[in-house]
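Structure provided below as structure tokens; questions to follow.
In this view, the complex is presented without one of its protein chains, the others remaining in place.
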Amino acid sequence: MSVRLLVLIPAAAAISLALSAAVDAVALPLFLDTTGTVLATALAGPGAGIATGVVTSAVNTLRNPTFWPFVVVQIIVALYAWLAARAGLFRSLKTAVPAGLGLGVLAAATSTPISYVVFGCTTTGGIALTTALGRALGLPPLGACFFGSFVADFGDKAVTFALVTSVLHALPRRTAARFPWALRAVGIAGSAGPA
Amino acid sequence: MARLTLERVSFWYPATERPALRDASLAVAPGEVVALVGNVGAGASTLLLVAADLAPRVVGGMIKGTVDFRGRGNGEGGRGIVLPTPWTQLSGMAFTVRDEVAFGPANLGWPRERIAGAVDRALDALGIGALAARDPATLSGGELQRVVIAGIVAMEPALVLLDEPTAELDPEGAGLVWRLVRALAGDGCSVVVATSDLNALPEVAHRIVWMEDGAVRRIGDPALLAENALCEAGLATTVADVWRTARLGAPYPLTVAQAEERWRQ
Partner (left out) sequence: MSRRHPFTLLALVAALTALAWILPAPAGGLGTAAAALALAAAAGPRRVLVPALVTAAPFWLFLLLLHDVPSTIAIGLRLTTMIASVVWVGALLPPGRLVEAMVAAGWGVTAAYLFAAALSAVPLLKARAQRIVDAQRCRGLSPRGGLGRRLRALRALALPLVLSVLHEVDERALALETRGFVPGARRTPLAPPRDGTGERAARWLLLVACGAALAWRIAWRG
């Protein structure tokens, strides 16, 4: 692995964790904590993406001990983003947002069993509250749990994909050309393939 | 026998049509201090990256011509570069200044005693011994700049490449860096420095390389910094510039001391 890709991984992980400051400023119910994972995947392939997801979870665990079981979700996100990048779905917002919504469903389906088995569905205040709402609406426990995760993930992943698409398009070509998959992800043919 | 030789080197960054460096030739002897002067986009930073074996190896892009370095790889007996943005040059792996400076020597696999000695000398040379236990994340720009330079010096390189090493420093810090450059050269280390601190150069540099638009325009001794052409390009020392503006007649003096001497005559 080149030193540049090695540097990209912790930088992307730190992006995932620092974006909460921007989210707080606009008061939206988002996490964006997989942004770095999606970005690293789109720029440098699935290996970099998975590594970013694992590092993000490890560092996040130091601040909130309940995060580490969700490393599985980070890995699923990296693999999904890899397929999306190969399919050219970061080419425009029109393709990226639906792809992000799809990831939202997948991420919710992944985090539900973890949340259910490990936490009894009580992860983070917002999700627990929507889960309680699901229970109040008469859903069975597992169904309410999925409902809670789904509400949290659905919009979050769509915004994540939209943000990564914006970044890829705003990146100057001279910078983008230094990452092996960046140009291909936005649909510009050329230097594809690991450097 | 030159330590670093560039022969007709051209370099293109990735995804660019115009070369950032055009047909540049330069030889640097052991113990020599060579200063690159030029305006933004002149190619000085690119020349340093090429000399450091980072372009195109790490940066990517395309090179023509030959670069010859007589020394070992990176670090010890090798070459080290200091880039102008100190906050991006922290390793990220050290939680104290002492460990940050020791990062390079540790990568070279030196025994711990040798690392400790080299780190102490480097901290001392940059006047930052008092910061040794601080977290690098809490330092000011000027302090960071010194830490980063110390991190390179601690690796005991044979060629040091400095890109605007005094940009973040106050006059006292800048003076310290220039004294360090002379001391390094005194120990046989070669130094190539790109700087806009032109007034310091007559005391520090053995030779001046004037770069423009990616090419080497002229190479000469420090008196070059008092010539008309460099005055016009905004690359002369302040004294020379003032002397010229006051129409006191060529040749212009380089430094205050020279001006005083000329004035008495």
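Annotations
In order of appearance the chains are A and B, and numbering begins at 1 in each one.
Quick note on the criterion: contacts are C-beta pairs under 8 Å (C-beta built on N, C-alpha and C of every residue); 3 or more make two chains touch, one makes a residue touch a chain.
Computed from a predicted model, the values in this text were never measured in an experiment.
Within the whole complex, the absent chain has one touching residue among A:V71, A:A107 or A:V159, and that is A:V159.
In the complete complex, the residue from B:L54, B:V67 or B:A167 that touches the missing chain is B:L54.
Of the listed residues B:A27, B:I63 or B:A106, the one in contact with the hidden chain in the full complex is B:A106. Within the complete assembly, residues 49, 52, 54, 58-59, 73-76, 79-81, 83, 85, 87-96, 99, 102-112, 115, 137, 148, 151-152, 155 of chain B touch the chain that is not shown.
Where chain A meets the omitted chain, the residues involved are 1-4, 6-15, 17-23, 25-28, 30, 32, 35, 39, 43, 51, 55-56, 58-59, 61-62, 64-66, 68, 118-122, 125, 128, 131-132, 135, 141, 144, 159, 163, 166-167, 170-171, 175, 178.
Assume only the chains that are shown with their structure count from here on.
Chain A and chain B have Cα centroids lying 42 Å from one another.
Residue ranges on chain A touching chain B, taken from their complex, read 2-4, 10, 173-174, 176-178, 191, 195.
Listing the residues of chain B that touch chain A in their complex gives 13-16, 58-60, 92.
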